[in-house]
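First the structure, which I've put down as structure tokens, then a few questions once you've had a look.
All protein chains of the complex are present and in place, except for one that has been dropped.
Just so it is clear, A, B and C label the chains in written order, and each chain counts residues from 1 on its own.
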Amino acid sequence: MTKKLLEGSQGIAEAVALCRPQVIAAYPITPQTHIPQELADMVANGKLKAEWVNVESEHSAASVVLGASATGVRVFTASSSQGILLMNEVLFNIAGMRLPVVLVCVNRAISAPLNIWNDQQDSISQRDTGVIQLYAEDNQEAADLVYQAYRIAEDHRVQLPVMVCLDGYVLSHAWETVDIPSQAQVDSFLPPFKPLYKLDPENPLSFGMYMEPDKYLETRYMIQHTMEQSIGIIQDVAHDFEKIFGRPATAIIEEYQTHDATTILVGMGSMVSLFKEEVDQLRSQGQKVGVLKLVCYRPFPKEELYQSLKRAKHVVVIEKATSLGFGGPVASELRSVFYGCPHQPAISGFIAGLGGRDITAETVKTALNKAHRHPVDTEYLDLRTDLELEGISNPAGQHKK
Amino acid sequence: MKLTIGGVSQPGTSRENRTGSWRVNSRPSHLHKTCTACDLCALSCPEGCIYGKGRNTYYSDLTYCKGCGNCADVCPVDDIVMVPEEKSLPQEWMVFSDNQEYKSMATS
Amino acid sequence: MVSKTTEDLSHLFASGHSACAGCGQSLSVRLVLRAAGRNIITTNSTGCLEVFSSNYPRSAWQVPWIHSLFENAASVAAGVEAALRATGRIDQIRVIGQGGDGGTGDIGFGALSGMWERGHDILFICYDNENYANTGVQRSGLTPYGSSTTTSPAGKVSWGNPRPKKNLPEIALAHGLPYVATTSVGYPFDLDKKVKKALSIRGPKYLQIFANCPLGWRHDTAFTISISKLVVETGLYPLLEWENGQLISARKIGKKKSVDEYLRLQGRFSHLFGPGGDKEIAKIQAIADANIAKYGLMSKSATGVEPPDETVEAARASVTAPPSSPTKPAVRTFTLGELAAYNGRNGQPAYVAYKGKVYDVTSSSLWEDGEHQLEHKAGRDLTEDMNNAPHSDDTLDRVAMVGVLKN
Partner (left out) sequence: MKEIRVHARAGQGAITTAMLLATAAFEEGKYALAFPNFGAERLGAPMNAFIRMDSQPIRKRSQVRNPDYVIVQDPTLVKDFDVTEGVPDNGIVIINTPTVTSQIKPRTQKIVTVPASLIAEDVMGRADRANTALLGAFAAATGEIKMESLIAAIRQRFPGPMGEKNVIALQRAYEFIKNDGEKDAK
């Protein structure tokens, strides 16, 4: 175990390399670029023995790792924003073929307007693909989730792709301390890849069949069932991780000061650090506030969320993505968790930080104040009041339940 | 039926589809008079259901034959003719399905 | 006959698939696998082939096969190839990517171009049926000029597809591929030879196979082979082969057929035979003639550059006569050396000797490029071969005798 001051992307690249992928394919897109560059450098210098495929698009990046995974080797790819969207079709396909592909999404906003900064719209938009999604709060967690991602994906009870998400720039381009384990530690945690099925002339199987209405529905049910079962497996993998690496792993949810909290902030990714900072401040002023970090967004850990949030009076969700025409996906899914249940905290949903708008302590305080006054369905935080928004007479633009 | 993870399938299992039932108008009849075993009929069969091992031995496996007629069209010695389809198969074709030698060729 | 000492690979693509009767694509695939053998991994774009060969749980494939999406067969193949490289098996297992003309030249072209440019050791095969057959006969970039499809229909102000066929083989050549070829399902030996040749070369290869779609082209299911021969004999679909950018073979046309003969058999061109269609047919004839000129498809005698050899002409005439009454050609004496010149290649006639007699097999459908069943070569004395073949003495009675062999 070596502590190093690394850029987030370097931490990811080192973690990926320690997992010994045999085929890597990636297409450049900001802010993901530093990850494939680091890996290409390792391959070019013989530090990593892997086939590096310089594809002509993200669609092909995902397709190359699909083909390689089906041939029975461990694979890796990474992308951001439009690249993740271009992969969308292939991600559905990888999940449908139950291939244990691991990819990293360096979260970035979606065009138009073109914007290279961080939010989580790209990965959230892939929520229905059948890809397991894990969100990192800091660069240590991002690297640690990579090791776990391979274990989860390649577990024969799971056999689904896993996407590790980290906030673009905020994490990917930030230098901080990352604990890099030894190869021996990673090897003892992550055994060599044993494919369930593979393309092999010795046993010439067919992959990617066409399926009629009398069977297709069952394949979707199988993935849903596996997704639900995988929550337990993800937890087991995290326990194993703690045993071998000697530091905590939080692969489903993490609770911070929630034991007696009447108000709980819910978020994903790097903003959770800020939540914790604010909660410490507010607690020092006597407010019973806590934080729930959602690490695993798919599968959505309904039971864990219910148990953790049921005693709170207010649940305040701040998210960096939205379903245009409805509202924040996490808030709305969380509300559905509580539908018809005996405990009913008021769940307020806020959209913030889209396109790299800095989420600050003020953002969090505003959300808490508004939620405490009255439950909020969907509200955009930090909207500028000095901008004239053509076609909108009331720039506040909020709607309440 | 088992639904495998990822819908992975076993090789050559299409043989369970007896596509011979698609035939409506005509079926090939190998006359076995002038056949030179040139193999063109077998090489031109989209179903891959024509088998033979020498002159005047070629048969179309009507379990799969869709009756397209290319074998008759390509036969350089006119030893294959398309004849009107009979709904009940003649005895000789039934024998074919049980013939181990041809079966082994079909599953190679 | 194909040697019986080796395994019969004719059924690696199994019966029971659900292609239309007379499908040129299913036949092509079977011939490709027959040539390629078992040590391959195949990828497939979405399309007819994928649908009719892989209705779960029944697969027609007896080689490893993967279908992913419409546009990524080349990328998936690249992934397979990279995995074989990573595991040190790239020398043992060949990778074949497959698509229809849409999956290859339209939606899948970006991925294909990328795969070629990166130099993956992959043979990509386009089963060119000149339309989007799977979705109901829509126009693709490889649909030929004048073809009526559901999205380029002939009508009061339309003669069908207004654009010529995209020249994918030359686009492939522009990528610097070591091997590019075209073939037609009507020429199984040519197809076989080109698949084997392609697989013997390392690096990216491209093979485009003319593969009928009786449904989309609206032709009699029995004419799959005839039409796929006619398209070559008219010059509309030259059978070409390039190695390292050099054209190394172009199948000669013995007797040029007019495009009329080809177009007439297919409903997709039937509108051209109405009033005013002559001009459109003339344009298609011009495409064929341009191909003939560009690739030198006519043998010297047929183009009239050299006066026709009377012996050859007589021999040709004889094959059209019924086998029972062969005409008597002028008898000529051949030495073995002289006979060797008639090897059926590069526009030469194909002669073979049997028991002291010399026969002209140039026009026989069983001989292609001077070869019979890939084993027997023209320009030689085949007496010994015949004794081992499933032929009787009278087999050669159906072709013209053009001379005798000098001892």
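Note that in this section contacts are C-beta pairs under 8 Å (C-beta built on N, C-alpha and C of every residue); 3 or more make two chains touch, one makes a residue touch a chain.
Treat the numbers as computed from the prediction; the structure is a model and nothing was measured.
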{"item": "Among shown chains, those touching the left-out chain", "value": "A"}
{"item": "Identified contact with the non-displayed chain, of A:60, A:206, A:270 or A:378", "value": "A:270"}
{"item": "Candidate in contact with the missing chain, chosen from A:173, A:311 or A:335", "value": "A:173"}
{"item": "From A:43, A:116 or A:383, residue that would touch the chain that is not displayed", "value": "A:116"}
{"item": "For chain A, residues in touch with the removed chain", "value": "3, 5, 7, 30-31, 116-117, 169-171, 173-177, 270-271, 273-274, 276-277, 358-361"}
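In this section, only the chains that are shown with their structure count from here on.
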{"item": "Label of the chain whose CA centroid is most distant from the centroid of chain A", "value": "B"}
{"item": "Of A-B and A-C, whichever chain pair has more C-beta contact pairs", "value": "A-C"}
{"item": "Innermost chain, taking as reference the mean of every protein Cα atom displayed", "value": "C"}
{"item": "CA centroid of chain B to CA centroid of chain C, Å", "value": "23"}
{"item": "Multi-chain contact residues (two or more partners), chain A", "value": "97, 204-209, 211, 215"}
{"item": "Touching two or more other chains - residues of chain C", "value": "54-57, 59, 61-63"}
{"item": "Of chain B, residues touching chain C in the complex", "value": "1-2, 4, 7, 9-19, 22-23, 36-40, 42-49, 53-55, 61, 63-64, 66-70, 72-74, 76-77, 82, 105-108"}
{"item": "Contact footprint of chain B on chain C as seen in their complex", "value": "1-2, 4, 7-11, 13-24, 26-27, 30-31, 53-63, 188, 214, 220-226, 364-366, 373, 390-392, 395, 398"}
{"item": "Chain A contact footprint on chain B (complex, rising order)", "value": "1, 3-11"}
